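To start, the structure itself, in structure tokens.
Note that one protein chain is taken out, while the other chains of the complex remain in position.
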Amino acid sequence: MLTLLPIDVLLISACTWLAIGVTGLAAPHNLRFVGKFLFPLGALVGLLAGLTALEFLGASPEVAVLAIGLPNLPFHLRLDNLTAVFVLLLGFTTVGISIFAAGYFRKGEGTAPGLQCLQYHFFLASMLLVLLADDAYAFMVAWEGMALSSFFLVTADHRHAEIRRAGYLYLLIAHVGAIAILLSFGVMTSGSGDYTFDGMRAQAHTPFWASLAYLLALAGFGAKAGLLPLHVWLPEAHPAAPSPVSAMMSGVMLKTAIYGLLRVSFDLAGAPQWWWGVVAMGIGLATAVFGVLYSAVQSDMKRLLAYSSIENIGLLAVGLGLTLIFHSYGMEILAALTLTAVFYHCLAHAVFKSLLFLCTGSVLHATRERSLGKLGGLIHRMPWVAWLALVGVIASAGLPPLSGFVSEWLLLQGFLFSPGLPHPWLNMVVPVAAAVVALVAALAGFAMVKFFGIVFLGQMREPALKDARDAGPWERVGLVWLAGLTLLLGVLPSTVIGLIDAATRQLLGTGLADKVDAHSWWMLAPISPARASYEPLIFLATIVAAALIGRALVRRLYHGRMRRTPAWDCGYIFRGPRAQDTAEGFSQPIRRIFEPMFRMERHFPTSRDAQPYYSVKVGDRFWYWLYLPLVRLVNGVSTLITGLQGGRIAIYLLYSFLTLIVLLLVARP
Amino acid sequence: MNADMPLSAQLINLFASVILLLAFAMLAQRRVLTLINLFALQGLTLCLSTLVVAFTTGQAHLYWSAALTLLLKALLLPWILHQLVRKLNVKSEIEALINIPATMLVGIVLVMVAFNVALPISELSQTITRGTLGIALAVVLLAFLMMITRQKAITQVVGFLSMENGLFLAATSATYGMPMVVELGIALDVLIGAIILGVFFFQIREQFDSLDIRHLEKLKER
Amino acid sequence: MSISGLFWQIFAIVMALALAPLLTGWVNQCRAWLQNRSAPPLLQPYYMLHKLFHKDVVLAHGASTLFRSVPVAVFGCMLLACAIIPTLSTDLPFAPAADTIALVGVFSLARIFISLAAMDVGTSFGALGGRREMLVGFLAEPALLMVIFTTAMISQSTSVVTIVETLAHRDFVIYPSLAFAGIAFTFVSFAENARVPIDNPATHLELTMIHEAMILEYSGRHLALIEWAASLKLYAYSCLGLALFFPWGIAEGNSIGGLLLAIPVLLAKLTVGGGLLAVIETINAKVRIFRAPEFLGTAFLLAVLGLLVRLMLETRV
Partner (left out) sequence: MDFFVLTLAIPLVSGLLLALAGERAWAPNLNVIASLSTFLAAVLLTAEIVASGPRFVFGETFFIDSLNVFFVALTAFVGLTTSIFSGPYMRNEREHGKLSLPRLRLYKSMFQLFMFTMLVALTTNNLGILWVAMEAATLTTVLLVSLYRTAASLEAAWKYFILCGVGIAQALFGTILLYFAAERVLGQSGDALLWTHLASVKGQLDPTIMALSFIFLLVGYGTKVGLVPLHNWLPDAHAEGPTPVSAVLSGLLLNVALYAILRCKVLADGAIPGGFASNLMMGFGLLTLLVASFFLSRQKDVKRMFAYSSIEHMGLITFAFGMGGAVANFAGLLHMTMHSLTKSAIFFAVGHAAQKTGTQVMEDIRGLIKINPVIGWGLMLGTLAILGMPPFGVFASEFMILTHAMKHHPWATPILLLALGVAFAAIFGKVQPMVFGETHAKRLPHAPAITPVFVHLAIVLLFGLYIPPYLTRWFHEAARMLG
């Protein structure tokens, strides 16, 4: 009698992904086979994994021990509700991205398609294993496997030096982060030598060691997620990667870091301290503000989205911090509220950011151009991509009635009800944090308008854009899938919260579902309808109805005549596409208002310039504050140490001699 | 030194002192050929000292050791070195990195160190030769110092061989010599080493037109 | 949800549609009086709308479908906003659809739509207006949110209805936080409705305009809808301000008497409010665009300050 438990199905999914990847290697250059067969197959597996997780949610944990791994530490796997939520995210996002990827890869773009297929599916499998891992070794293997496969994907087009540089930076920071995570696990075993997660749960951690473990995990997972100041790889790596990979990294991989952080802070490290939350919130706020400001001033569409991901990760960290604060004070309902917000935002961001990255992929393929300054007017040539991107843009800007708003709304609710905190100082800080979150949300709107407006609207800035073609059928299906999910997440919050509530209950012991379920399925009222409520479906219906009725009435009462003429533009003679606002111009207010935040290199035209031009480069101050000094320090130490190897044999002999003498004189048993 | 010490012990101590003296002489020596001769003399003294130990203790294999020492250290190796110096036209003057008085001072400090280190061990030994362990260590260290301070490949080699002498002295003094298999093996290694060195000298000479090890300072971290 | 509730809800919407242009007309009239101009008729905005609806739409060549959809979308957003802000009664069946946070979201949604439409044709003025609008928006939005937070903390709710009910019921206690919030709200309203210190609704001077720059390319019924939506926005903000800071007179429940009383009270409040608006617009000069962040930053700070004051002084009472 063979019964397949959900965990077995997930394991089979992971293995199938690996198998698909290896199959890709069999015909590395056969685009038709790899693209039209293997990638859709991978999408199916993703769907299977997602549905399994969906089916599982609410059930009790399942464990499995594989026969591989270290002799005294075989791979332990465990499927619980926290894992299931993230598997859900992985599975359903993968469906869209894989289908898109089926139509995306072209001949002669970097690594052979079959090899990319291998790396891509290896990446998927390792992410699934990260979520399932239940001991430190399995986790680290999957975690680094994830980093490694995504590194190869990032450097798929390794002919460009900057892509190689991006890959290097990425892998380096990922590795440093992995070291911190490993240390954190080490601390959590408390010297018991038991590296299974169960062993860590069983330890009674003193506050000091628990805090150390938490901080190490924050650093380690923060490096992967892109929290300040370990974010520098992210805006380099995401643009460098092929778009489905950027989507996967931004949408799913960053969430695995959030998963890890949740796992450590709520499950493994013991009872949280209130200040853990403050640290997470502080870093999160800084990250969010930094991310959104830099996102607003970018001139490269993928970099813009990458910085926007940093912002979203920052918001997630804020939510996590708030949850920790509430949880440590025993305010479980509020903790459940903010934790739900975190989960919700993970799901929402995974979907809409993948959608947006895939849209940039289509634009990139159609135009071979990433720079905003050379795009424009693509809505005329690529209506599918443009309209679907608009869905992502609205969600990303955190506007109702789409998915981004729901999580933001939940988070703000959490902030709003914080005054019950017993700590007066926190009472003061939290509202200010809320204000910053509000600012970030508003700035995100600015960045998104810039993104959409410059890429898709206006006139084409380059004549070559006239030849741009809309996305192919595979790509459209992928995009529609993700846009559809965004819409669903937007309008059915109660249903989704009912699903993820099992994970909230697992971590906190309290959920929101009973409160949410008490009302109509279309209504979201996490505490009580009198305190706060949101009905996205009614919301959407009202707007649509009002718009339709208004339009119908106007048409009926008046007429629908329309003429086409050149643009009026205040009566000026039409000046062509070059007169449009550029990406730099659009973000000028941000640069000006937040000038101290940026490190700008500007060149202003003067009257004597033969070819006057204006340019501005916005640099990351963290490079100059943190990374370059660090590099200089290491180089300095290296220079000192390499002095040891001076080439003179007499000196070498002297080293041996002195070592001997010193040991003879000093070393005593 | 106690008066009631047996003659053999006094003899051994004497020979050991001579070896140490020769080590110092080598450290101070400026001429290559003399250096080789001093080395041969050291080998001879070592052989004599071994003979005395063998005679006193009745350890048969020590006679073999003595013979081997005589053959290798006092005759064969010096002869090879002489040949090399002649064939390769080595300049007879040795240039030291540190001037000789300073080297000597360091040498004296080393002897003190060696004695200090060896003292607690010598006290544990029941052999009649126990006092010489410190001297053996001192000879090893002095040879080491010589290798550090000399600039010619050939002097480094002499230093290296002199170090072997020190080791041999240690072996005989502390334990009446190592087991025969080992002694043979060591001798074989030394011999092969010397031959390889000879080959090397020719190669170095061919490559650099000199045996000065200052030419051998190209490989380093820049 | 009751039938009468639904009726009054629809009545409130219809009233908003009807009253909004009137409010605009009233403010314009007051301004003209204050500035010693001969005033346009009170019903001038209606004439405008009527005329615009009759005209043909003249569409630029580069305009996409988005451009044509935005007017109705914005109109729909504003209508929703008007539907959930209690004007006459707090028994609004639509109110649970969006609380105050979602209300701010509605305004942002409309703003983003209109900014995108401004960028659509690809003229220099359009994009200029769009980015200025977003500039104003990203500063005004958090300030508005903070204002709402202050009131939400007083009433322990973000639901507009609950806020209004709580505030209307309160004893006449002076809430310093509300004073801060009120000033911040006023600032934000001016910015959001393209009023004088930030923008001038009556100019087409390229260096100063924001709102007008965005809608330069609109004509005919599109322009009519946008103008109507703008009036609705002004109406919505006015009603929101009145509901938050002067909630007295809004009926609770559906008693006909209460509602009949509420209508004249609302009209009176709007009349006074519109007059004050005109006064403020007249005595202020329009600031440079880069003074706008300072202006709105002040609003933001005041709102946050209000929140802190609320926490510092009022929670312990």
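First chain written, first letter: the chains are A, B and C, and each begins at residue 1.
Methods note: contacts are C-beta pairs under 8 Å (C-beta built on N, C-alpha and C of every residue); 3 or more make two chains touch, one makes a residue touch a chain.
These figures come from a predicted structure and were not determined experimentally.
By the touch rule given at the top, the unshown chain touches A, B in the complete complex. Note on the undisplayed chain: of the listed residues A:L44, A:L215 or A:L664, the one touching it is A:L664.
Remark: the residues of chain B touching the chain excluded from display are 117, 120-121, 124-126, 137, 140, 144, 147, 153, 156, 160, 163-164, 167, 170-171, 174-176, 178-182, 185-186, 188-189, 192-193, 196-197, 199-200, 203-204, 207-208, 213, 215-219, 221-222. Touching residues on chain A toward the chain that is not drawn are 67-72, 136-137, 140-145, 147-148, 155, 158-159, 161, 164, 167-168, 171-172, 175-176, 179, 182-183, 186-187, 189, 191, 193, 195, 634-635, 637-639, 641-642, 644-645, 649, 652-653, 655-656, 658-660, 663-664, 667-669.
Keep in mind that, in the parts below, only the chains that are shown with their structure count from here on.
Of the two chain pairs examined here, A-B and A-C, it is A-C that is joined by more C-beta pairs in contact.
Chain C has its Cα centroid 101 Å from the Cα centroid of chain B. Rounded to whole angstrom, the centroid-to-centroid distance between chain A and chain B, based on C-alpha atoms, equals 70 Å. Separating the CA-averaged centres of chain A and chain C is a span of 35 Å. Across the assembly, chain B contributes no residue that touches 2 or more other chains. Contacts from chain A toward chain C in the complex involve residues 376-377, 379-380, 383, 386, 390, 394, 397-400, 405, 409, 412-413, 415-417, 419, 427-428, 431-432, 434-435, 438-439, 441-443, 445-446, 448-450, 452-454, 457-459, 523, 525, 529-535, 538-539, 542-548, 550-551, 554, 557-559, 561-570, 574-575, 577, 579-581, 585-590, 592-593.
Contact residues on chain A toward chain B in their complex (touch as defined above): 642-650, 653-654, 656-657, 660-661, 664-665.
Residues of chain C that touch chain A in their complex: 53-54, 56-62, 64-66, 72-73, 75-77, 79-80, 83, 94, 96-99, 101-102, 105-106, 108-109, 111-112, 115-116, 119-128, 130-132, 134-135, 137-142, 145-146, 149, 152-153, 156-159, 162, 204, 206, 216-217, 220-221, 224-225, 290, 293, 300, 303-304, 307-308, 311-312, 315.
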